[in-house]
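Yeah, one chain of the complex is gone here, protein chain that is, but the others are all in their spots.
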Amino acid sequence: MTAEPLLSVDNLTVQFRTDTGWLTAIEDVGFSLGAGETLGIVGESGSGKSVTALSLLRLHATATTRIPTGTITFAGQNLLRLPSRALRRIRGGEIAMIFQDPMSSLNPVLTIADQIGETLALHQGLDRAAARRRAIELLDLVRIADAAHRVDAYPHQLSGGQRQRVMIAIAIACRPKLLIADEPTTALDVTIQAQILDLLRDLQAELGMSVILISHDLGVIAEFARRVLVMYAGRVVEAAPATTLFRRPMHPYTSGLMQAIPPLDADVHRLPTIQGSIPDPARRIPGCRFSPRCAEAQPTCRITAPSLVPVGPDHLARCPPRAGAAR
Amino acid sequence: MTAPVVAVQNLVKDFATAPGRVLRAVNGVTFEIAPGETLGLVGESGSGKSTTGRMLAGLIPATTGTVTLFGQTITGPHGPAHLAAVRHRMQFVFQDPNGSLNPRMRVRDAIAEPLDIKGHIARPDRTARIAELLDMVGLPQAAADRYPHEFSGGQRQRIGIARALALQPDFIVADEPVSALDVSMQAQIVNLLLDLQQNLGIAILFIAHDLAVVRSMSHNVAVMYAGALVEIAPRAALYAAPQHPYTRALLDAVPRPDPNRTRPRALAGEVPSMLNRPPGCPFAARCPLAMPQCHDTQPPLREIAPAHQAACHAI
Partner (left out) sequence: MAEETDDALAPRRRFQLIRRLARHRSFRIGFIIVAALTLAAIFAPLISKFDPFEMRARIRFRPPQAAYWFGTDNFGRDVFTRCLYGARLSLTIGLGTALLSGAIGAAAGIASAQFRRIDAVMMRLMDGLMAFPAIILAIGLAAAMGPQIGSLIIALSVAYIPRTARIVRASALVVRELEFVDAARVAGASSLRIIWRHLLPNCMGPLLVQLTFVFAYAILAEAALSFLGIGPPPPAPSWGNIIAEGRDQAVDSWWIMFFPGLAISLATLGMNLLGDGLRDVLDPRLKVET
């Protein structure tokens, strides 16, 4: 990479306070993202993918969260050291975020114009009339038909897909440099999901922003992301460009996951599976977190925690046996 | 041909949302399921697929139309009595592995509930049957004494399946049984259902929104849109040569785990409101093939190839 990346995360560890002590939700997470790039973070529940996203903007409750190690450098400043006033300017301004459930992200008693206007007033100091005009422009931009009328609607009068479009309109209102989309299409039907993904792709091209897309769906990730991070039980287990990752997954978890997806274009009789269940985050697993479920686990895997090592050009995996075999 | 396990004729379900306002969730659905066969029922939210499944299981009454289970018509005036006679031969597997088990009931009692309700089971037989069922669904025997919250989502779904198998049913309605599960858990449950069906010869109505999961599970596939059945065909035909424009759009919209594929642009528009249902084909407003008559008359389901039916004026 030649230029300074827009965002770089290094050695990030996040812990939550629970009834029984501090629980490590993510550990040693690192990645970087250039301007205009698209990063996909994929993982199952408990993988820490959403925790990672929320940590970028320090959106966790401060009383019950601690970040013992790590740096998050965005446009030259460490977000973890930034005073909260400065951070608030970045939230919704230079970094915007959309979530899975557009209904609970919108205030039910405010019209769409009010909700978009709130962001504009906060970050750009627009007055009411100007904010309303801009809100209509934004609704046009996210392809909501009849924007001049819909701007006065309340969230419950919109469909799920339209609500997600409104969330996107709010997110892009201040022309962010980075958009974090946390499972943005998971609550939507497949034809609506396709519409939202098309929209995100179009907007990214028009506005030149970087996007981090978080999803449990390998299909969505494959379609959208240029680079992919695979997470399992709080750790990044593999990182590679999408084309490399899907052609040649190196971590046994990644390849297991890919095989476990039923194919849409072929008939199968049984699906290859990963044995066992996703571990309870409260349970400490010594060595490689995946070793209890890994068909290729060796005795050392259960003792020493592996680190992320190169397994190919621009391709990292947290699996020493496979890395050794690759050389 | 053997008699179907279940036959559905022109099934309609209306919900009264407010005085004088009626929401038609299911609009004239007809299909059959043969013994030992799986029919996959796919559709997006609001398609009426779950409502159809619940009517089949007798959980909600049909507005009009008939459901015939094992030759007994469970709709209409004598429905409840007929349903009682065949109830033990049919079971239901639910979507939500958290909500489908009573948190205050031990796994043992949850699994044995259908046995207990049917009655007349001796203590040792009951214990033996619980052990056998746990084994069938791949759970350790120690699970019997525990409560649902001690299990992962995938394990809970196994418990739900064990409960459904307790009375050796001939027919199971599975309503989105894997959609709440993570991918790695989902594959385990799909395999379990496939094995059980192969070994026990159970017929399944497999309701899901995930077309890929449906493909791996089903012999025949039916596609619903806005309360109506738009296409029904053997699995191979439906996926290789989808006929209805909606089925095609649906298949196109599914993201594949292949970064080199370019997905066609998404179909515009959304599912029409079920309250002011347009007179013609429910898909007409979004359909790339729509003709004037599509907006006026609803196309009937008709045979377009052997065992392949679609409801479309344009094909």
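The first chain written gets the first letter, and so on, giving A and B; residue counts start at 1 in each chain.
Here, a contact is a pair of C-beta atoms (placed from the backbone, for glycine too) under 8 Å apart; a residue touches a chain by one contact, two chains touch by 3 or more.
Just so it is clear, the model here is predicted, and its values are computed rather than measured.
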Of A:146, A:206 or A:280, the residue in touch with the unshown chain: A:280
Candidates A:11, A:64 or A:107 - the one touching the absent chain: A:64
Among B:32, B:96 or B:252, the residue in touch with the chain that has been omitted: B:96
Of B:55, B:69, B:130 or B:143, the residue in touch with the unshown chain: B:143
Contact with the hidden chain (one of A:263, A:292 or A:321): A:292
Residues belonging to chain B that touch the chain removed from view: 57-59, 84, 87-88, 90-92, 94-96, 99-105, 110, 113-114, 117-118, 135-140, 142-143, 146, 150-152, 154-155, 158, 160, 163, 167, 188, 191-192, 195-196, 199
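Note that only the chains that are shown with their structure count from here on.
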Averaged-CA centre spacing for the pair chain B and chain A, given as whole angstrom: 32
Footprint of chain A on chain B - complex, ascending: 44-45, 152-155, 182-188, 190-191, 194, 209-213, 215-216, 235-236, 239, 249-261, 263, 265-268, 270-271
Chain B contact footprint on chain A (complex, rising order): 44-45, 159, 161-162, 189-195, 197-198, 216-224, 242-243, 246, 256-258, 260-265, 267-274, 277-278, 280
